[in-house]
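What follows is a single structure, and I will ask about it in a moment.
Only a portion of the chains appears, each positioned as in the full assembly.
Chain lettering (A and B) follows the sequence in which the chains are written, and residue indices restart at 1 in each chain.
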Amino acid sequence: MIDAEQRLFELGLKLPDAPLPVANYVPFLISGDQLFISGQVSKDDAGHVLTGLLGSSASIEDGRKAARHAALNILAQAKAALGSLDRIVQVLRLTGYVASSPGFSEQPKVINGASDLLVDVLGDAGRHTRSAVGVASLPLGASVEIDAILKIR
Amino acid sequence: MIDAEQRLFELGLKLPDAPLPVANYVPFLISGDQLFISGQVSKDDAGHVLTGLLGSSASIEDGRKAARHAALNILAQAKAALGSLDRIVQVLRLTGYVASSPGFSEQPKVINGASDLLVDVLGDAGRHTRSAVGVASLPLGASVEIDAILKIR
């Protein structure tokens, strides 16, 4: 089993503070062995939102970076919920929403920014099922929003 | 623990009849301690759909009202499934789809119309994780569609 905290250190990554909800809901809930995490937008460590529409004002590389930040926020929420990332058994489901122009169809490449990070940090426990879809727009003008369901111990 | 039915009365609210599915699916399913509720569009007590695109033909206030009605329909389905709202342990997940123009980024304010209602009626059991995203369009031209997963006893 991978030591996720050690792995973050090796990758030169630091989890951001778990973002506070921007409205009347909670960032995570535990039910039995499942951890539900609210949609996390692409916000960097400084709290700056990575914005732009894929297929128009944002490049695929911008999108990948945005997805990576959204996934770091998912991990930050998981750590806030669980105390330690080592309690993650498996990331079960990721839904990746990509702000997209009607002609854009590279959502999988964008959301790979999140998927790759989760596998880099969590190893096999980070391998997840996922959907990637292109939406009209996202909160705060974000390029990417990702929510998740995790299996925990 | 809050008495949800009493609370509805105090708020001057009446649950609508649980809307029938508009196609070949079921409105709710129970699996173990989880209740899955199908996407509910913004339809008022009279069965009139609240329509319009946010950022274009519908205002944020229109959207909040639409989200509130979608949430009332979620509660109506929960009551139909469970007999009583008192069997709700926790609203685990809400996904809020907002029909949005590409430039609209206030989905959280819109979906608060649903979140606020659930907390008003259910108290802490109504606090949920959620995602709010801007979609191109919704069934029947609705401004808002919301689906949910609830933990039940």
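Going forward, contacts are C-beta pairs under 8 Å (C-beta built on N, C-alpha and C of every residue); 3 or more make two chains touch, one makes a residue touch a chain.
This one's a predicted model, so the numbers in the text were calculated from it and none came from an experiment.
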Please report the number of identical subunits in the complete assembly described by this file, where 2 are shown. 3
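Methods note: only the chains that are shown with their structure count from here on.
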Between the Cα centroids of chain A and chain B the separation in whole angstrom comes to 25
Interface residues, chain A side, partner chain B - complex: 22-29, 31-32, 36-39, 53, 95, 97, 99, 101-102, 135-142, 145, 147, 149
Where on chain B is chain A touching in the complex? 33-34, 55, 90, 92-95, 100-109, 111-112, 115-116, 119, 127-136, 149, 151
